[in-house]
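Structure first, then comments.
Only a single protein chain was left out; the remaining protein chains are all shown in position.
Entry: chain A
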Amino acid sequence: MAIEVRIPTILRSYTGGAKVVEGSGDTLNDLLTDLDSRHSGLRGRLVTEAGALHRFVNVYVNDEDVRFLGALDAKLNDGDSVTILPAVAGGAFGFAAAAAMAQHVGAAPAERRARVTAS
C-alpha cells in the first residue's frame, strides 16, 4: 500500500532531493523502516537509538501530530499522507544543558521536555 511522505528540505539529501516519496507500512515504525531501505539514513534522523521519535522532529499523519496517535506505533492506512517537519525551536536558553540536550536528541524525551519548560 502506498503512503505519501513529505520530506523537509533538510532531509532531502536522503531522498535524492525529492520532496515527496512513497512508502508502505501498517505503522509509522514500519513505514520508516521501509523508507530507510531505499533512503538509507533517513530513519536515523527521526528515531533515536533508544527507539523513540526524536523530540524535535514533528511527524504528522494527515492532520494529526503522531504524538497523539501513539508515536511510532501510529497506525497507517493506504492513502494516508505523512508529513515530516523539523521543529522550529530555540531561544536564549543557551547554556551547557541545551547543547547536551541537542546532541542527545531523543535520549530522554520526557526529562528533556521538563528541563526546557522549567527554564
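In this section, a contact is a pair of C-beta atoms (placed from the backbone, for glycine too) under 8 Å apart; a residue touches a chain by one contact, two chains touch by 3 or more; residues count from 1.
Methods note: contacts and distances are computed from a predicted model.
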item: Chain excluded from display, named as in UniProt, from "Tetratricopeptide repeat protein", "Probable glycine dehydrogenase (decarboxylating) subunit 1", "Group 1 truncated hemoglobin" or "M67 family metallopeptidase"; value: "M67 family metallopeptidase"
item: Sites on chain A contacted by the missing partner chain, in the whole complex; value: 8-10, 56, 58, 60, 63, 65, 67, 83, 85-95, 98-99, 101-103, 116-117, 119
